[in-house]
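Here you go, one structure.
With one protein chain withheld, the remaining protein chains of the complex are depicted in position.
Right after this comes chain A.
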């Protein structure tokens, strides 16, 4: 459509302002991470007076950032892989089969989306402690416990989105595979999964981001050795000093992997959301 100039100008102004709003914190993060400490404790300045990469060296020794990084990577990675695999099976069952309790299952999965995380925090804490006491399996404070917890945050959303996505994969495709003598699982992995790759990638990205950014459970359910980045960053403020330049440097370092991955995969995400959540 040929848009009139007034619309083009409104659009230009709006998008410019919005870009500024979006990028402002990013600019602050980057510029402050290149300032010496004296520069971030005084009044704010737009430009660093004394450009330095010192904060990027110091962040690794002020707190054991590398360890937190590994913890976050292990927890988020494991939660993502498990969540995607389990969701693929469950969504396939719901999308392709009629069975008793299907509605109950779907409704239950959807409704867990609305539960406040705080509702589960204390009971889960008690369950993990009790399982530990009874069986000797240390869930509380362990990476395993956290993985289990994160898994179920992303699971309902993953199942919900994949059901929508699998529904959009024509049934004729896997039915043809069944006729050709494939078993249902073979049909799933040979036909449905490849056709639903955008949806699966979208779900994986979402699961990883949720786990990477989660704060509440990480702050209660981790100890010194299993602490994740979400909690670890608090270590840059001591009673006397807040190392804002290091906080900004560390924030940038922990953001780069997810933002880069997200931007690389955003095409999939948009495609996945189109078919899975929007119809």
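One rule holds for everything that comes next: contacts are C-beta pairs under 8 Å (C-beta built on N, C-alpha and C of every residue); 3 or more make two chains touch, one makes a residue touch a chain; residues count from 1.
The definition used in the following text is that contacts and distances are computed from a predicted model.
Engineer: Pick, from "ABC transmembrane type-1 domain-containing protein", "Aspartyl/glutamyl-tRNA(Asn/Gln) amidotransferase subunit C", "Carbohydrate ABC transporter membrane protein 1 (CUT1 family)" or "Flavodoxin-like domain-containing protein", the protein name that UniProt gives for the chain of this complex that is not shown.
Structural biologist: Its UniProt record gives the name "Carbohydrate ABC transporter membrane protein 1 (CUT1 family)".
Engineer: Looking at A:34, A:78 or A:109, which residue reaches the missing chain?
Structural biologist: Selected residue, touching the omitted chain: A:109.
Engineer: Taking the full complex into account, find the residue in A:29, A:73 or A:201 that is in contact with the omitted chain.
Structural biologist: Counting the whole complex, the residue in contact with the absent chain is A:29.
Engineer: In the full complex, which of A:34, A:59, A:155 or A:207 touches the chain missing from this view?
Structural biologist: The one listed residue touching the chain not shown is A:155.
Engineer: Touching residues of chain A against the unshown chain: what are they?
Structural biologist: Interface with the chain not displayed, on the chain A side: 1-4, 7, 11, 14-15, 18-19, 21-26, 28-29, 32, 40-45, 86-87, 89-90, 92-94, 96-99, 102, 105-106, 108-124, 126-127, 148-149, 151-152, 155-156, 159-160, 163-164, 167-168, 171, 175, 178-179, 184, 209, 212-216, 219-220, 229-230, 233, 244, 247-248, 251-252, 254-255, 258-259, 262-263, 266, 269-270, 273-274, 276-279.
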